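Have a look at this one before I ask anything.
All protein chains but one are shown at their positions in the complex.
Chain IDs A, B and C follow the sequence of writing; residue 1 opens each chain.
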Amino acid sequence: MNKIKVGIIGATGYAGVELIRILLGHPNVELAAISSVSFEGKTISEVYPNLTEICEMVLGNEDEVIEKSDLIFASLPHGLCEALALKADQKGKKFIDLGADFRLAKEEDYEEWYGLHYNEKELHGKSCYCIPELHRDRVKEGISIIGNPGCYPTSIALGLAPLLKSGMVDLNSIIIDSKSGVTGAGRGLTQTSHYPECNEAFSPYKVAAHRHTPEIEQTASELSGQDVKVTFVPHLLPLNRGIISTIYVTLNTQVQDNAVYYLYQKFYEKEKFVRVLKPGQTANLKNVKYSNYCDISLHLDKRTNRVIIVSAIDNMVKGAAGQAIQNMNLLYHLPEDTGLNLVPPAF
Amino acid sequence: MNKIKVGIIGATGYAGVELIRILLGHPNVELAAISSVSFEGKTISEVYPNLTEICEMVLGNEDEVIEKSDLIFASLPHGLCEALALKADQKGKKFIDLGADFRLAKEEDYEEWYGLHYNEKELHGKSCYCIPELHRDRVKEGISIIGNPGCYPTSIALGLAPLLKSGMVDLNSIIIDSKSGVTGAGRGLTQTSHYPECNEAFSPYKVAAHRHTPEIEQTASELSGQDVKVTFVPHLLPLNRGIISTIYVTLNTQVQDNAVYYLYQKFYEKEKFVRVLKPGQTANLKNVKYSNYCDISLHLDKRTNRVIIVSAIDNMVKGAAGQAIQNMNLLYHLPEDTGLNLVPPAF
Amino acid sequence: MNKIKVGIIGATGYAGVELIRILLGHPNVELAAISSVSFEGKTISEVYPNLTEICEMVLGNEDEVIEKSDLIFASLPHGLCEALALKADQKGKKFIDLGADFRLAKEEDYEEWYGLHYNEKELHGKSCYCIPELHRDRVKEGISIIGNPGCYPTSIALGLAPLLKSGMVDLNSIIIDSKSGVTGAGRGLTQTSHYPECNEAFSPYKVAAHRHTPEIEQTASELSGQDVKVTFVPHLLPLNRGIISTIYVTLNTQVQDNAVYYLYQKFYEKEKFVRVLKPGQTANLKNVKYSNYCDISLHLDKRTNRVIIVSAIDNMVKGAAGQAIQNMNLLYHLPEDTGLNLVPPAF
Partner (left out) sequence: MNKIKVGIIGATGYAGVELIRILLGHPNVELAAISSVSFEGKTISEVYPNLTEICEMVLGNEDEVIEKSDLIFASLPHGLCEALALKADQKGKKFIDLGADFRLAKEEDYEEWYGLHYNEKELHGKSCYCIPELHRDRVKEGISIIGNPGCYPTSIALGLAPLLKSGMVDLNSIIIDSKSGVTGAGRGLTQTSHYPECNEAFSPYKVAAHRHTPEIEQTASELSGQDVKVTFVPHLLPLNRGIISTIYVTLNTQVQDNAVYYLYQKFYEKEKFVRVLKPGQTANLKNVKYSNYCDISLHLDKRTNRVIIVSAIDNMVKGAAGQAIQNMNLLYHLPEDTGLNLVPPAF
C-alpha cells in the first residue's frame, strides 16, 4: 500500500511534536507537511533540538499542510479546528482534531463549557468522538473527521467502562480525583508552569470546574444508559508526563473479592493497550510513560462497599498523540497498533 | 522560667532531625540529650551535615535521654514507645510519642490495624491524643503523655472538623484522596523511595488499607457524634515535603455559595496555624512548607451538592515535629506558637 | 535601639520575597514599605500566598519606599538602581542594591559586560562592593550604598580566597564550573524555566560569557594582587535553590595532604557563615538551603597537582537576600549574624 501522506497543524505544540516522534516510526506513514503559526519558516529541529538530523522539515502554514496531506492532525486551541476541518473536508482529506471541537455530541455542552457555537453543524455529521477501545464501531463509512479524546477523559472512560456497563454502580456516587504531569498544560508559558512555582509544589486546579467534565459525563452516560453527573477534580503533578485518575464508585450490590477484577479482565481481554493489573498490583504512571498503554488496577474497599479504580496513561501518548494515531489506523483499516508498539521504559 | 530540658529518642529519623531544627530556635528549650540506635556515639552533624557547627551533640542511648530530660520526644516504629513512656513516667518525666502507640483510644483498633496489644493499660489513662486546635482541652492536670497525631490524620481532621460538627454532611459519603511527599516514608531505604523509582512516578499505595484509617475515623466519629467510616487512599508524590488531602463530602442540605467558607472562617478565626483561604483560592502544599500552618480551601460543587475540601500541611512540621512542639507548649502552659513562628518560604 | 525602618523595592521578585521572609525574623528591623511595579496596590500575600496572615502589607511605589525607610533594599534589573540610590542618598537614606549597578569598580567593565554607563560617578564614591567575610573593612564612615554581590561570585570568591591570598596558585589555571537552581533565573517567565523544559534536563548556558565573569575576576585579582582571567561556565540545575561551584586550580608548589584544608580552616576560623568541611567530606547544596552558610570542601588531586574546591551556597540567601541583610547589619554596626541564624533543614 502507498504510504499515507500525513500533515500536522500545530506541530510545535507538545502534542504536535509527540505526533512527530511517533509517526517517524510508523511504517505506513510519510510525514508530508507540518505547520506552526509561531515558528513558520524555521525547521522543527530549530524549535526542538532533540530532532536534530532526525527531522529537518520546515514549518509551513495550515493551507500547505492541508494541501499536501491525505490526513491532517490538528492540535490547536478550541474553536480553531472546525474551519480547518471544513477546508480539509472540501478537499476530501481526513482530519483528526486533538482539541475539543469535535468531542461533544451536544452543542449545548460545548456552548456551556467552552462558550462557543458550532458553526458547521453538518460537518459534525461526518465526525465522531472515538476512544478506540469503546467506540471503534463508530469509525465507519462516511466518517472522515475524528474528535480525539481529551487526556483526562481517556483515563477515566477506560477506568469506568466495565463497571458502568455492568450496572453495579450507584450512578450518583462517582468521584474522580485526577493528577496530571505538567506537559498537560502545554508549551505556553504561565506562572503555574514556571519551574520554581510547580517544582516541590502540588495542588488541585479548576476544582469541579474543568472543561473535561462534560466529555467525561458524556461517555459515562452513554455507558450506563442514564444521565450521569460526576465530581471531577484535576491536580498538577510535579513531573513531565502521565496521568493517574483515582476513581471512587459505590457499588449497588455486594461482590466477591476479585469479581471486579474478573469483570475488567474479560472486558479488556482483547485490548492490547489496556492492561488490567493483577489483584494486589497498583497502577503507576511510570509504567506507561512514552507508551500507548492504559494500566488499570482495581481495589475493593469492603468497609464501605466502594471500588477504587486507578487508571494510568501517558497524557501525551494514549491521552493525545498515540490515541490520535490509533484513530488514524482505524480510519485506514490498519491494525490498530501499527506504529504504536512503544515499549515503556522502566524509568 | 528555667528552660525545659528536652530530649529526643530516635533523633536521626526524619521527624527527629526536624525536631532538632525547630527546637534550636525555641526560646524556652534546652536540648539536653538525643539518641539513636543506629548511630550511637556519633555526633548528629556527622549524620546530618546540614547541622555542622550548629549542633554537634553526641548521640547517646534511650536511657540517657530519659535521665537527662524533663520532656522526651520519641520518634520510633510503633510498639516501641509504650515501654519507654513507662520508664519516663516512673521518673516523673513528660513524654510525647510521635508514633502510633498512644493515638487510638480503642485498644481493638490498635490490635486490628497494628497487630499489637497495649501492655500498659493504666499508662494510657495519663495520655491523650491531641491535635491542639481540636483537643487542647484534653491536656490538663494528670496528663503527662501525648500521642502526637499522624500526618495524614492531621490534615484530614482539620479539613473535616467544621463541617462534621455542623451536621451538614452525609456521614456515609466521606472520601479522602491524600498525597504525601517522600519524607513521609522516612529515612529507611526502600525500593519505593529509591530515586529512579519515585522520580517522575506517581501512584497510590495501601489503597483503602492504610493504618491511619482508624485514627481518621476516630476523630471523625468524635466530631460528628456518630460512628463514621471513610474511604482513605494515600498517594506518593515525587517531592520532599508536604501533604495535600482532597476530601469529598456530600451535603445533606442546600447551602449558599460561600456558606461553607464562612463556617470554616468562624471555626478557625482564633487559630493561628489554620489559614482558611478566601473563596477562589486553592490550597497548595508549597505555601506551608517548612512551617506549622495548615491551609484549607473550600470548593462547592453545586452540580452534585458536594463540598471539596483541600487541606495542605507540611508533613514534617504540622504533621509531625511542629505539632509535637505545639503539644509540648500546651503541656508547659506556654503560648502555643512559641518557637513555631516559622515563615514558609515562597519556594 | 529603635528599630531600623527597612523598605524593599522590587519586593515581588524572588530576592525581594526572600528578603521579606528573613526580615520578618530580624529583631532590629521594622518592615516599613515595599514596592512592585507589576503588582502595585495588591498585598504581598496576594502575590505570594505563603505569606497569608503573616505579612499583609500593600505594595506601593518606589518613592513611597524611599520616603518611609531608613534603609532601602532594591532588587531590580541592572541599570535601574543608580537613579534610585541617588534619590535615597539625597534624603540621607542608606541603600543596598542587590543588582549589578554598584558591583564593578571599573566603569569599563560595567560598560563592556552590561552595555551601560555610570551616570552618577560621584555616588559610586559612597558605595562599596562587599562580601562581608572578605571586605567588611570597606563598610566604614562615608559608605551609605552597598553593591551586594552576585550569587555565583559569592560562592566563587569565598571558595578561592584563601588559596589566592596564599600565592600558591598558578593564576592562569583557574576554571570554574558552577551549577545553579532555577530560582537564580528569577520570577520572569522564559522558555528555559518552563517546567517541562528544565525538569529532567541539564545544560550549561552563557558558556564563558556570563556577566558575573568581571565580578569574579575583580575579586580574584584583588585577592591575588595580579590581573586574573578565569574561565567561568554556569549550568542550570533542575532544582529550586542552591549553587555549587566546582573550582579547579593548579598549584605552583607541592603541598602536604591536608595543607590546603588547614589553610582554609585558619582563614575562616572566626567566620560563622563559612563552614570548611573536614577532609573526606564533600559540600552539597542541600546542606545550606534556606540558610546563610557557605560550605567549602577541599580536594587535592595529587596526580595533577590540582586542588578542586567545592563551594555551596543558597543562591537566594548567602547569594542574595541573606548577604544583603548581613551587609545591612554591617552598616548598622549590629552583630553580623543578627536575624540570620537560619538553621538549614535536612531536606
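In this text, contacts are C-beta pairs under 8 Å (C-beta built on N, C-alpha and C of every residue); 3 or more make two chains touch, one makes a residue touch a chain.
Note that the structure is a prediction, hence the values are computed from the model and not measured.
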item	value
Of C:Glu18, C:Asp70, C:Glu197 or C:Glu336, the one touching the omitted chain in the full complex	C:Glu197
Per the touch definition above, residue among A:Ser36, A:Thr154 or A:Asn287 touching the missing chain	A:Asn287
Selected residue (touches chain absent from view) among A:Glu18, A:Asp97, A:Glu197 or A:Asp301	A:Glu18
Identified contact with the non-displayed chain, of B:Ser36, B:Ser127, B:Ser155 or B:Thr183	B:Thr183
Touch criterion as defined above, residue of B:Lys91, B:His194 or B:Lys302 at the omitted chain	B:His194
Sole residue of B:Leu239, B:Val310 or B:Ala324 that reaches the chain not shown, by the stated touch rule	B:Leu239
Touching residues (missing chain, whole complex) on chain C	172, 175, 177, 179, 196-197, 199-205, 207-208, 229-231, 233, 235, 237-242, 244, 246, 248, 282-286, 289, 299-301, 303-304, 306, 308, 310, 312, 347
Residues belonging to chain A that touch the chain removed from view	14, 17-18, 21, 24-25, 48-54, 183, 200, 240-241, 272, 275, 277, 281, 284, 286-291, 295, 341, 343-347
Those residues of chain B which, in the complete complex, touch the missing chain	14, 182-183, 187, 189-191, 193-196, 198-200, 238-240
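As a convention for this text, only the chains that are shown with their structure count from here on.
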item	value
Rotational angle, Cα trace of chain A fitted to chain C, multiple of 5°	180
Averaged-CA centre spacing for the pair chain C and chain A, given as whole angstrom	46
Separation of mean Cα positions, chain C and chain B [Å, integer]	37
Per-residue multi-chain contacts in chain A, two or more chains	196, 199-200, 238-240
